[in-house]
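Attaching a single structure in structure tokens format; questions to follow.
In this view, the complex is presented without one of its protein chains, the others remaining in place.
Going by the order they are written in, the chains are A and B; count residues from 1 in each one.
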Amino acid sequence: MKEQPARSAPLLFTLLAVPPLAWLLLLFAAPLAVIWGYSFGENRTLIDIAITGSWANYARALKPLYLAILLKSLLFAGITTAICFIVGLPVALSIAFAGPRARLALLVAIMLPFWTNLLIRTYALMAILRTEGQINSLAGALWGTVAVPLGAGPFEPLPLINNNFAVLVGLVYVHLPFMVLPLYAALDRLDRSLIEASLDLGAGHLATLWRVVVPLALPGIVSGIIITFIPALGAYLAPDLLGGTNSQMIANIIERQFRSANDWPFGAALSFLLMYLTFIALAVQALAQRRSAAREAQG
Amino acid sequence: MGTPSGPLDYLARWPLRLWLAGVGLFLYAPLLILIVFSFNDSRRTTAWRGFTTRWYASLFEDGELLAAFGNSLVIALVSTLIALAVGTATALLLWRFRFAGKAALEAVLGLPIVVPEIALGVAFLVFFTAVVPWPAELPWPLNLGAIILAHATFSFSFVALVVRARLASFDMALIEAARDLGAGEWLILRDIILPHLVPGLVAGALLAFTLSLDDFVITFFTSGPDTITFPVKVYAMVRFSVTPAVNAASTLLILLTALLTALALWLQGADLGKEAA
Partner (left out) sequence: MPDLNRRSALSGIAAALVLDGCAKRWPKGANGEERRVNFYNWDTYTGETTLADFEKATGIEVRMSLYANNDELFARLRAGNPGFDVIVPSNEFVTRLGMSGLLQPLDHGRIPNMANLAPAFRDVPYDPGRRWSMPYTWLVLGIGYRKSKVDGVPDSWKWVLDSDRYSGRIGLFAESDDLIRLGAKYLGHSVNDVGPALMTRVTDMLIAQKRHVKLFHRDEGQDLLAAGDIDLVVEYNGDMAQVIADDDDLGFVVPREGTLINSDSLCIPAGAPRPDNAHRFINYLLDAQVSAGISQTIRYPTPNAAALALMPGEYRNNPVIFPTGPGMANSEYGRFEGIGHIRAVDEAITRMMAA
């Protein structure tokens, strides 16, 4: 049995469909419609936006200046997602295959840092990475005891902050649980006998991971990638506080439009440009999934 | 898998242990430094000047900060419950039924995740002040209503995504078998599907709770005169400096949420263990 038509269980369908649809319509679509309207508007005064139906804001958003920043942001979010996946997969595996007690402990351990305010976490990261921070003091002390007696020069602090490296560290730090949780949820219910069979048949752990675990856990991996990539694309604190002089991402531009630039129509257009892109990507993914499901059902 | 053993007991393998230790160091080193400097006897958080607990003492005299704590926890708890209910319904709907506009709904569901926070914040700002004005100065906790609704809105699609991933692998034979044995839709939902969902629900709830507790932008734009939350307070505090008082407040929040979660998970631990076995 796969999906059934709504007609087959009308009561259940209604009960399941009404809350999300009503919520999305009233509390998401309606507020957002206002902003969508603004994206076709222009500022008349500091507070008065006339919705003129003009595409000028979108045209401005597609200028090379902004496109370049968008591309750079996509790249940063992509790298962040990849690192989170590589770092998070073994963690999710360990959690999924741990005993119930250890599993709870690990889940809490992964989540605990994220109940610290994002800004505070970012400042904590700054404190560690900075020129006179803990990593550099540690490295400096090591250098002093090991390298200097061997004739090396004085310690040069490592450039750990105010560059793109620091931005990536910050993005991974913040987005890791967004990857680990869906991976864990997907891995948790894998058919363990398949993995054991693969191992029994002589495949190594890494081969089993790639050939058996990853394909089986694909839906969870996809949702992990989506909910890591998209928030990473929208991050603005990490580039702001950890970045150097050329680390601005698209979210910094959007944020500025709604604050210091006081240009809500342009901010709205930039936001919706991001949303159109995602909307298309998600719709394509949903369609592909349905088509492959239909093919399976036929075959 | 009540007693793990054999090839899948990944926790017992040293490469994974090393990996976990590395990730743990990465995640916890900044927090440890943060906690250590909450005891620093200086207004700065960069150089160690001696041990003191005065920052904690000053916190407990700061009624505003305690109220902000309380508000943040209430908002996070209530919005998580709403997000859990609506998100799970969405996931079940998409998994169970075929209907017109399904692909569109799936794509729309991704939108709360992709809308830049600030755009959603401004959307709620205009919505709750100009379109459907949220009455000012309602008694607590009703004055938090606008913030709670906004938080539930952006977190429920996270819940839906995670729960959906969990559902994708559900063994349909179980339902067929139950139906053959005469079980109705409700019984199947309650006794077969929901128990299977527990890990997904826990993961989704943790995400929603975190998102709510951490949110500054949307909260700022939906808050009124009496609804200061912890992140709003923190963002205002660091404008002048990151003082150890900020660190002390964060340390307390870490401890408090850790306790709450440990309690919640411990209460649920029996179920989770049974389900996973």
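Note that in this section contacts are C-beta pairs under 8 Å (C-beta built on N, C-alpha and C of every residue); 3 or more make two chains touch, one makes a residue touch a chain.
Quantities reported herein were computed from a predicted structural model and do not represent experimental measurements.
Among A:Leu32, A:Val212 or A:Ile253, only A:Ile253 touches the chain left out of the display.
Here one chain is not drawn; of A:Ser39, A:Asn162, A:Ser223 or A:Ser271, the residue touching it is A:Asn162. Residue A:Ile69 is the one among A:Ala29, A:Ile51 or A:Ile69 that touches the chain missing from this view. The chain not displayed touches subunit A at residues 43, 45-47, 65-66, 68-69, 130-132, 161-162, 240-241, 243-246, 248, 252-253, 256-263. Listed by residue number, the positions of subunit B touching the unshown chain are 42-44, 46, 53-54, 56-57, 60-64, 66-67, 69-70, 122, 125-126, 129-130, 133-134, 136-137, 139-141, 220-221, 223-228, 232-233, 235-242.
The rule is simple: only the chains that are shown with their structure count from here on.
Inter-chain centre distance (subunit A to subunit B, centres taken as mean C-alpha positions): 15 Å. Listed in rising order, the residues of subunit B touching subunit A in the complex are 1-4, 6-11, 16, 19-20, 23-24, 26-31, 33-34, 37, 45-46, 85-87, 89-90, 92-93, 95-99, 102-124, 126-127, 131, 149-150, 152-153, 156, 158, 160-166, 168-170, 172, 175-176, 185, 189, 196, 199-200, 202-204, 206-207, 209-210, 213-214, 216, 230-231, 234-235, 238, 242, 246-247, 250, 253-254, 257-258, 261-262, 265-266, 269, 272-273, 276-277. Those residues of subunit A whose C-beta lies close enough to touch subunit B in the complex are 1-6, 9, 11-13, 15-17, 19-21, 23-24, 27-32, 34-35, 87, 90-91, 93-94, 97-104, 106-121, 123-125, 127-128, 130, 132, 134, 173, 176-178, 181-182, 184-186, 188-190, 192, 195-196, 199, 216, 219-220, 222-224, 226-227, 230-231, 233-234, 251, 254-255, 258-259, 264, 267-268, 270-272, 274-275, 278-279, 282-283, 286-287, 290.
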